[in-house]
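Shown here: the complex without one of its protein chains, the others still in place.
Think of it as A, B and C in the order they're written, each chain with its own count starting at 1.
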Amino acid sequence: MIKAGIVGGTGYTGVELLRILAGHPAVRLAAITSRGEAGTKVADMFPSLRRRVALDFVAPENAALEQCDVVFFATPNGIAMQQAAALVAAGVRIIDLAADFRLRDAAEWEKWYGMRHAAPELLAEAVYGLPEVNRAQIRKARVLANPGCYPTAVQLGFLPLLEAGAVAHDSLIADAKSGVSGAGRKAAVASLYAEASDNFKAYGVGGHRHLPEIRQGLSRMTGNEEIGLTFVPHLTPMVRGIHATLYARLKRPMSERDLQELFETRFAGETFVDILPPGSHPETRSVRASNMCRIAVHKPRDGEMIVVLSVIDNLVKGAAGQAVQNMNIMFGEDERLGLDTLPVSP
Amino acid sequence: MIKAGIVGGTGYTGVELLRILAGHPAVRLAAITSRGEAGTKVADMFPSLRRRVALDFVAPENAALEQCDVVFFATPNGIAMQQAAALVAAGVRIIDLAADFRLRDAAEWEKWYGMRHAAPELLAEAVYGLPEVNRAQIRKARVLANPGCYPTAVQLGFLPLLEAGAVAHDSLIADAKSGVSGAGRKAAVASLYAEASDNFKAYGVGGHRHLPEIRQGLSRMTGNEEIGLTFVPHLTPMVRGIHATLYARLKRPMSERDLQELFETRFAGETFVDILPPGSHPETRSVRASNMCRIAVHKPRDGEMIVVLSVIDNLVKGAAGQAVQNMNIMFGEDERLGLDTLPVSP
Amino acid sequence: MIKAGIVGGTGYTGVELLRILAGHPAVRLAAITSRGEAGTKVADMFPSLRRRVALDFVAPENAALEQCDVVFFATPNGIAMQQAAALVAAGVRIIDLAADFRLRDAAEWEKWYGMRHAAPELLAEAVYGLPEVNRAQIRKARVLANPGCYPTAVQLGFLPLLEAGAVAHDSLIADAKSGVSGAGRKAAVASLYAEASDNFKAYGVGGHRHLPEIRQGLSRMTGNEEIGLTFVPHLTPMVRGIHATLYARLKRPMSERDLQELFETRFAGETFVDILPPGSHPETRSVRASNMCRIAVHKPRDGEMIVVLSVIDNLVKGAAGQAVQNMNIMFGEDERLGLDTLPVSP
Partner (left out) sequence: MIKAGIVGGTGYTGVELLRILAGHPAVRLAAITSRGEAGTKVADMFPSLRRRVALDFVAPENAALEQCDVVFFATPNGIAMQQAAALVAAGVRIIDLAADFRLRDAAEWEKWYGMRHAAPELLAEAVYGLPEVNRAQIRKARVLANPGCYPTAVQLGFLPLLEAGAVAHDSLIADAKSGVSGAGRKAAVASLYAEASDNFKAYGVGGHRHLPEIRQGLSRMTGNEEIGLTFVPHLTPMVRGIHATLYARLKRPMSERDLQELFETRFAGETFVDILPPGSHPETRSVRASNMCRIAVHKPRDGEMIVVLSVIDNLVKGAAGQAVQNMNIMFGEDERLGLDTLPVSP
């Protein structure tokens, strides 16, 4: 059994991690920390976990995290980087669901996240946890940077096109739409039901923190070319789900059939990427509460502009599910373990 | 392995049954029928099942249902009663998720459902599948009538009070609220998003088909007394979930603590009924996509009127999940098999 | 022109008041105060008001409210009672949309609201602003207590029955459902989209502040009898709307037709109460963004239990609209002025 600890489990990512790990046959949940909620039963805060999760939140200093095999950080940005070094030194492997280890360039990270990086030396060894790209390195990772939700949907959608050099990488567009759970379980007026319901809006058009993460990932796919990407995130009135609509211009003639084959071949062995038949439009609910990413590729009216549609559940493949997928890889388990529940639809 | 067939799997009850059975370790899905969709891949109609359900819909005559161990009817009312006798004769056990076998009185059934009952002789032996009341009979059932969604939430909420003779049974009130999936996957203007969203309404105040079913069930709990029940169903803008708010007047003094004990004791051994601590308000999302019923009992301002709050997922404990729970009992399996996934929240 | 001021316009009640008053032909908006937002353009906080409301928020001390004809308090409980006396002394008429002047009994008020009442002497003269009950007194009011949202829907629904002595007043039940805007524009986890969406729950079953207000109102209708009322509020996933489902037991035989006539006669002259035909189920969206209350009365299965369905928009007839209706009455204007826009549906 893998002995797992969770730091900061009071947000949506944390409760989703609990939901998945509570049903994982090879994991024993050892501790979950929360300074503010120490002593509270987890199931009192999240009644959906009653009868299934018996843990109390404990203060970090009482959690004995250094005795875990793996510790998940489901914390705000800036926490994992302060605690990772000591845990790694104690032989614990780290999976950070926040952004602390996602960018390789510490200066870039500091610009976007507005704080000093506390562990730049770990950035060098941290592995970016997108299994479909990086599986070999993930196996050996001591510090794993779990990708952001938008970056997961966008990178998987562009991946075959960029690896194949099929499209111009200087003028990519990612028009992405997210459910409101992406804003987290924080009391904020903009996330109130009465604000977010029956409403649609863009945000962060001037610059969103996921932009450098996506650009870095796409750049690797092209052999480190510089990426020109316009990224516009939107808030849509649903709880879970991301839908990325991606636009790229073909550099050389390819038929819709060629494109379909390119995608199917690239993801042939992947359990959690499903390429839909030509002409399909994936729906976010078809992946709700599951770790699946579904993708369709279109060549509208046989023009040069390719449209890729990519959907995930932001809390699963976009966060907690991918973290568990990474843990499975790191510990040599079957990648699907604990992640085989079917999507919930309707 | 239990060899299972499904008749009529194109509605929400059907797809939910598929979701549960596809993950059930002791079931092999043998066939799913649909006259209208024969030849269509199930996963083409329900993309959430891609990679997990490989079946095609088949025409009923080609389904070899008589070779199944169990056949689920996820059909409109009036279908199962026509096909049950032949299947039972072939040794197949029947679980009807529609209403054909729910009322013991054929005349009453015909009044409410507006058609002639095709198998009144099977009504006599049919077992009403509320495991918390009827487990022993369910074990041996050849024809099992799976309860309606409202009746499940309402009966479980009133059960301890009526069995104990604690409340007046001539003036019960059940004010129930259902998500829109309860109306089924039928093209109907009233169920359109633009009609049902951001809207709340009662319906069927004059009389709803679940009323006689609930009355019959409550009557059994009292030793066949006549039940006075006002039942008002409402439509609330959510996909899944039923919330029943139940009102009953105490016949003799009981403290809130007595009531709490009464409920906890009655459901002590039940896997799928969870009595919340005093003062709680169960939320429908705390049972979403799970077979759990959560209940809280209140005695507001220490008066005579008791308020019970009871929530289920209408598609799971109110339909497909309870059907699988019944199947597990009928075939001697652990009651939880295939039903152990945690609720999805948020 | 009526010169109007608003104290505390940053909540949903405030912006709704602005929406209505900006279109009111006999009102000039003189000032709107907010200590926290002083200097901010109202339309920067509420873009829906761009081009229609040119005011800035001002600090209370700079608002010259004593020069207004009427001042609306769209503030939290406990503010209006501190400022009312000075304004009344200056000849300003007060309309409080919060609860400060709703209960006649200061001790009762202090028990429910947990603070000392700052102006008990004004409680004596304050007029409860339910026009369908109290129109004559409203005309002369200097301090008007605008009713709560639940109390409006519940009182209008019970009104004909209680005035006529038709039902037992010792065992009334009000099962009420509210949209989430009723919780106000406050950053609170429980009101987040990801918490309140696709979810239904009761709250405050043990006791809600609107209970004494409703009981007081119902008692007046019976000639000050003591009222036995069980009141259970629920939160339903929609922005606007209240649906009250009311249960009362007939004291003497009345047919459904008698009941229909009773309701139609009682509200015959009322612009903002609409009695639906027998057998109807009013929908909240049929009153969305309007000051209308729609009511249907049922006698299910010809029994003794009467069911009344009553719907309003909680922000209009349940708050800002009723406040403007009261203002119209107080200043001798046509009651409909500024309130004649049609409901928005779908």
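Just so it is clear, a residue touches a chain if its C-beta (ideal position, glycine included) is under 8 Å from a C-beta of that chain, and two chains touch if they have at least 3 such contacts.
Note that the coordinates shown come from a computational prediction; the quantities given were computed from them, not determined experimentally.
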Going by the contact rule already stated, which one of A:G223, A:P253 or A:G279 would touch the omitted chain in the full complex? A:G279
Residue touching the undisplayed chain, where the options are C:H117, C:R240, C:R266 or C:K317: C:R240
Touch assignment to the omitted chain, from A:K3, A:K41 or A:R249, lands on A:R249
If I consider the whole complex, including the chain that's not displayed, which of C:L144, C:A202, C:L276 or C:V297 touches that chain? C:L276
May I ask you to list the residues on chain A that touch the chain which is not drawn? 171, 173, 175, 177, 179, 194-195, 197-203, 205-207, 228, 230, 232, 234, 236-241, 243, 245, 247, 249, 279, 281-285, 288, 298, 300-301, 303, 305, 307, 309, 311, 346
Residues belonging to chain B that touch the chain removed from view: 12, 179-181, 183, 185-189, 191-198, 237-239
Considering the whole complex, not just the chains shown, which residues of chain C touch the missing one? 12, 15, 19, 22-23, 46-52, 181, 197-198, 239-240, 274, 276, 282-283, 285-290, 294, 340-346
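Criterion: only the chains that are shown with their structure count from here on.
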Specify the chain with the shortest distance from its C-alpha centroid to the centroid of every protein C-alpha atom present. B
So chain B and chain C: same face meeting same face, with over half the numbers shared, or different? same
Measuring from the mean C-alpha position of chain A to the mean C-alpha position of chain C, what distance in angstrom results? 45
Distance in whole angstrom between the CA centres of chain A and chain B is 36
Quick one: report the Å distance separating chain B from chain C, using the average Cα coordinate of each chain. 39
Return the residues of chain A touching two or more other chains; collapse runs of consecutive numbers into ranges. 12, 181, 197-198, 239
